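Below is one structure, written out as structure tokens; comments come after it.
Moving on to chain A:
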Amino acid sequence: MNAATIERLGAVIAGIVVAVVAFYALYKDWRAEGTENQVFKLMLLLLGLGAVLALLAGLNVVGFAPPKGA
Partner candidate 1 sequence: MSSIEHQVPPVRLGRGFWAATAVLTVLAILAIVFWYAFPLERYLPAAIVTARQVDTLFRFMAAAGSALYIFVAGYLVYFAIAFRARRSDPPDAIGVQIHDNHKLEFWWTLIPTLFVILLSIVSVRIWYEIMLEPENGLVVEAIGHQFYFSFRYPQINGEVTDEMHLPLNEPVTLNLTAADVIHGFWVPAMRLKNDTVPGLVTTIRFTPRLAGRYPIICTQFCGVLHSTMNKQVLVIEDKASFERWYRGWQQKNAHASNALPAAGGQAVSLQGGNASAGQTLFAQKCSACHKVAPFDQKLVGPGLKAVLHDPAHPNLVDGKPATEQNVAAILQNGYTGSMGTMPNASANALSAQDIANLVTYLNSLK
Partner candidate 2 sequence: MSVASLARGAHGELDQLYIETRELRLQGFLLFLVSDCVLFSSFIFAYLYLRNSGQGWPPPGIQRLDVAFAAWNSVVLFGSGATMHYALENFKHGKWMAYMWFLLATIVLGAGFLGGQAYEYNHLIYAEHVTWWGSGIFGASFFTLTGMHGMHVFFGVCYLTVLVLQSSAGVYTRGKYFGITAGTLYWHFVDVIWVVLFSIFYLL
């Protein structure tokens, strides 16, 4: 198991956790009012999407990984 695999595994697991937390927080805050809460909701949405992207990158679905042994 090399360093890259550990990094990928970390990205996948932590990515799942962060995405779940972000979307849960978004769900909880869905009905909150006030200017800053609207901004928070947008930011949580983007944050969750970012975590999903990172997790997909960890799964090698998106992004570039150097060929084995490189």
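How these were chosen: all candidates are chains of the complex that A comes from, given by their letters.
Throughout what follows, a contact is a pair of C-beta atoms (placed from the backbone, for glycine too) under 8 Å apart; a residue touches a chain by one contact, two chains touch by 3 or more; residues count from 1.
Keep in mind the model is a prediction, meaning the values are calculated, not measured.
Here chain A appears alone, and the candidate among 1 or 2 that touches it in the complex is 2.
Those residues of chain A that touch candidate 2 in the complex are listed here as 4, 7-8, 10-11, 14-15, 17-18, 21-22, 25, 32-37, 39-40, 43-44, 46-47, 49-51, 53-55, 57-58, 62-66.
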